[in-house]
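As you look at this complex, bear in mind that one protein chain is not there, while each of the others sits in place.
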Amino acid sequence: MVRFGNSIAGRDRGGAWFLGILTLIAIAVPVLNILVPPSSTFHLSAYGIALIGKYLCYGMLALALDLIWGFCGILSLGHAAFFALGGYAMGMYLMREIGPRGVYGNPILPDFMVFLNWKSLPWFWHGFNHFLFAAAMVVAVPALLALVFGWFAFRSRVTGVYFSIITQALTYALMLAFFRNNMGFGGNNGFTDFKDILGFDLHSDGTHAVLLVITAVALGASYLACRAIVDSRAGRVIRAIRDAESRTRFLGYPVESFKLWLFVFSGIIAGIAGALYVPQIGIINPSEFAPINSIEAVIWVAVGGRGTLYGAIAGAVLVNYAKTYLTGAFPEVWLYALGALFVLVTRYLPRGIIGLLPSKDKVVPKAALLGESHEESARSRQAARS
Amino acid sequence: MIRFPRGGQRFFGPLLLLGALFAAHAQSPKDANFLSTLGELREATYSGKAGIVERLGQSGHPSVRAVLTALLEERLYYRNSDQKVFIAKSADSDPLNLIDPLSLKNSGSAPAANLTQIGTNNALRRVVRMAVARFGLSSPSASVRLDAAREMLKSLDDPTVALLRERLGVERNSSVRKEIATGLALAALDSPDTKTRLAAISTLKGGLSQDVRNRLALLLDKSSDGAFIEKDENVRRAAASAVAAIDRWRTFYSGFQTLFFGLSLGSVLVLIAIGLAITFGVMGVINMAHGELMMLGAYTTYAVQLAMPGHTGISILLAIPAAFIVSGLTGIAMERTIIRHLYGRPLETLLATFGVSLILQQSVRSIFTALNRSVITPDWMSGSLRLNDAIEITYNRLYVVIFTLLVFSLILAVLKRTRVGLDIRAVSQNRAMAKAMGIRTDWVDAMTFGLGSGIAGVAGVALSQLTNVGPNLGQSYIIDSFMVVVFGGVGNLWGSLIGGMSMGIVNELLEPYAGAVLAKIFVLVALILFIQARPRGLFPQAGRAAEDK
Partner (left out) sequence: MKKAPVRDKRLDLRDLTVIFDGFKALNKLSLYVDPGELLCIIGPNGAGKTTMMDVITGKTRPDSGTAWFGSEIDLLRLTEPEIVNAGIGRKFQKPTVFEQLTVFENLELALAGGRSFYRTLRARITPAQQNRIDDVLEIIGLTKQRTLLARTLSHGQKQWLEIGMLLMQNPELLLVDEPVAGMTPHEIERTAELLLSLEGEHSIVVVEHDMHFVRSIARRVTVLHEGRVIAEGDMDKVQKDARVKEVYLGE
C-alpha cells in the first residue's frame, strides 16, 4: 500500500491536511483534558470532548454519504438509518453492560423491559452482552440492510430522485418501527443511562478521551479506505457510472453490483460512526431515524464540497459547529439558517466550500480546465499510476 | 358565545337576579309546576330522581327535552346561593354559561364553584334517555322521532311497546315506521306464541343493527343446564339464518365503509400527489416543499376564518381560492428565484426545495407559534350521514372525497381544454420543440409550478377540515404522497388518482389487523417490492423527462 503515502504526498493535498488536523485533534484533546488543569482556560471539559467526538462521528457519516453521492451520484436520503442501526447495536451492548445496576436491578433485562413486564430477553438481544458480538453486529446489521435494500433498488434500476425518495421512506419506516414499544428497542425513549463500556466508566473524562482518539483513528482509516477505493480503477468505474451509467453498463461493467457494494461499504462506515457516537453522547432513540437527520447529513456534504471526501468531513464539522452555536444562542434562527444553507449552497456553491479554495486537485473550476494547473495534476496522477 | 369579562359578572350578577325575579312573576301555573318538580331533583336519591324524571316527561312542558338532555349530559346545575336550577351550555367551561330552564334563554354566567351539578348514575341515565325518547316520539320532526324510536329499541318494556304500537298507528314517515316495526318485532320475540315469534324473526331478518343481531343470537344460546333457551326448533333455525343474513350484510357494509374510509384517506393523498405530479411531470422537479405549501394553504384557511368570525361556512369556501393564491404565488416565487436556476439537476432541486420547506416551516412557527390551531368545521360539514344501521359516513370525509374529484376533473380540464394546458403539455413532452414553436417555456414553467403549488394549497384547505393545523402538517403527509407519486408513475395524473386511492384503501384495510404503524410499514415495503416489477410506476411517463436521471 505504498500508494497511500504516494498519493497523499503527491496529489491528495486536502487529504494530507485533513489527516494532519485529525492527528492533531487526537493528540491535543486528551492532553488538554487530562494534563491541563481544570482551572486553566485551555482545559477541555468532558462536554467539549463529547462535542468534538460528535462532530467526528458526523464527519464519518458525511464521508459515507460523499462516497456514494459525490462519486457515484447515488443520493441517499436515508443514510442516517445506517448510522442509527450501528448506534442501536452499540446501545444494546451498553444496555446489557448495565447489568443489575439498573433502576429495577434486574441482572438480565434492561429497565424498559422490566417496566413493560417482559419476562425474558427477546431472542435478538442474546449475544449483545459480548462486546465483540455487538461490534460484529455494528458492521453486519447496516451492511445487511444496505445489501438487501440496495439489491432490490439497484436491480430494478431505481435511480436518481426515485432512489432518494425510497431511501427516505426506508428511514421513515424504520423510525415508525423503532418508536413501537413491542419492537423491543425501548420505544420512544430508546437507550440511555449507560454505565460503562468494557468495564471503563462512561462518566470519566479518561474514557471519553480514549473514545475520541478511537473515533479519530476510525475516521482517518475510513478516509484512507474511501480514498483507496476512489483512486482505484473501481473508483474510475464508479465515477463513470455517475457520469454515464448506461455507457458504463455497455462497457461490460456490472453497474448494479458496483453500486451495491459501494452502498454496502458506505452503510458500514455510517454504522460504525453511529456505534462510536452512542457511548460518547450517551443516548440513542428513534428520532435518529428521522428523515430530516439524513437530509441534514446531505447538506453537510454539499456545504463541504462533494466528490472530495475531506470536504464532506469539513462540511459536517462546520455545519454542526454552527448548529451547536445557533441552537444555543438563537434557537429560532437555526432552521432559517439551515434552510438558507440548502438554498444558497445548491444555487451558488455547487462545489461547496472546498470549491472556493485555490486547488490543484481533481475539482477543477471550469475556466481553468485547459490551464496549466490541471495538466500538471493529471500528469502527476499518470506518474503515480505507472 | 357571549363571554363577560372577568369582573363583569360581579357587576351584572344583581341585575340578573332581578331579571330572574321578574321572570318568576310572569310564570304560568304550568311553568310553576314544572319548576317545582325540577327543584325536587336537587335533594332526591337516584331512585327518587327516576320518578321525578318520569313526572317531568309527562308534564308536556316545552322545555322538558332541553332539561332532560342537559341532565343526561351532566349539564344541569343549581345555584348554591338561591338553589335555582340552570342548564349550562357546556360542562367544561369555567365560568359556566347559564341558560334559564324555562325560557331557554341565556342567563349570564357564573363561576363553576358557585354551582352544584345534579348528578346521575347509569340506571338514572337509562330512565332519562327513555323519557327523552318518549317525548321525542311525538315531535313534529321526523328525524327526532327516528332518533327517539332508535333509543327506545334499546330497552323495551311494556309501556314502551305500547307507546310504539300507538305511534305506529299514526306514523307516516317510512323510516320511523320501519324502526318502530323492528321494535315491536323485538318485543314479539318474547311472545309465547311460536307463530308470532317466527313472524317477528322474519321481520327482523332484513335489519342490519348490531342490537337486533345480538337479540336474535340470544335465541340460539343454551341455558346453564344445557337446554336451548328457545324451545322450538323451527324458531331456532329461523333465528340462525336471520343472524347469518344480518352478519353477511353487516360484513358487506363494513367492507363498504372501510372502502369509503380508504377513499377519503386516499383523497387527501391524491390532492397532494396531483400537485407533485404536475411539477414533476413538466419540470422534472421533485418539490420537497410541497408539504409546506399545503401547510400554507391550511394556515390560510385558519387566517380567513379568523378574519371572518361567525361566518364559518363562507370562510371555508373563500379559503379555497385564497389558499390557491397564497400557495401558488409562493410556488411561483420559488420557481423564479431558485428552481429555474437548477433546471436539469433534479437532485440539487430536491435539496434546495427542502431548504425552502425548512424556511416556510420556521416562518409559520414564528408567525403562528408552534401550537396546533384548529379550524372550525362548518355545520354542513360536521355530523355524519347514516345510510343504514351498518354504515355511517362522516360529512367531512364525504366532502373531501367529492372535493378531490372536483379538483381532479378541473385540473384535467385545464390541462386538456385550455391554451395554458396545451402549452404545459407541449413543454412536458418536448421542451426544445415547444420553445422552437414560440412557447415561452419559462413562463409556462412558472405557471406550471404555480398551478402545482396552488393545488397543494387547496389540499391544505381540505386537510384543515380533517386534522389540526400545525407547522409539521406538511411533513406528516409528504412521504406518503411521494409514495403515491412513485407508485402511480411520476408525472401522471391518473396514476396519482389511482395510486392515492389504492394506497388509502390498502392502509385502511390493513389497519384493523396490523395497527396504524405496521400498516404504514407494510405499505412501504410493498411499494419497494412493487417497484421491482414496475420501476416507473403504474403509468410510466412517456415524455423526455422520464429518461433523465
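Couple of notes before you dig in:
Letters are used for the chains, namely A and B, taken in the order the chains are written, and counting of residues starts over at 1 for each.
Quick note on the criterion: a residue touches a chain if its C-beta (ideal position, glycine included) is under 8 Å from a C-beta of that chain, and two chains touch if they have at least 3 such contacts.
This one's a predicted model, so the numbers in the text were calculated from it and none came from an experiment.
Across the complete structure, the visible chains that the omitted chain touches are A.
For the chain left out of this panel, the touching residue among A:L44, A:V141, A:A240 or A:I354 is A:A240.
For the options A:W17, A:Y104, A:F250 or A:Y325, the residue in contact with the chain missing from this view is A:F250. Of the candidate positions A:Y223, A:F258 or A:Y336, contact with the hidden chain is made by A:F258.
With the whole complex as reference, residues 229, 232-234, 236-237, 239-240, 242-244, 246-254, 257-258, 261-262, 364, 369-370, 374-375, 378-379, 381-382, 385-386 of chain A touch the missing chain.
To be clear about the criterion, only the chains that are shown with their structure count from here on.
Rounded to whole angstrom units, the spacing between the C-alpha centres of chain A and chain B is 45.
Put simply, chain B touches chain A in their complex at residues 286, 338, 341-342, 346-352, 354-359, 361-362, 365-366, 479, 482-483, 485-486, 490, 517, 520-521, 524-525, 527-529, 531-533, 535, 548-549. Put simply, chain A touches chain B in their complex at residues 73, 75, 149, 152-153, 155-162, 164-166, 168-170, 172-173, 176-177, 179-180, 245, 291, 295, 298-299, 302, 332, 335-336, 338-343, 345-347, 350.
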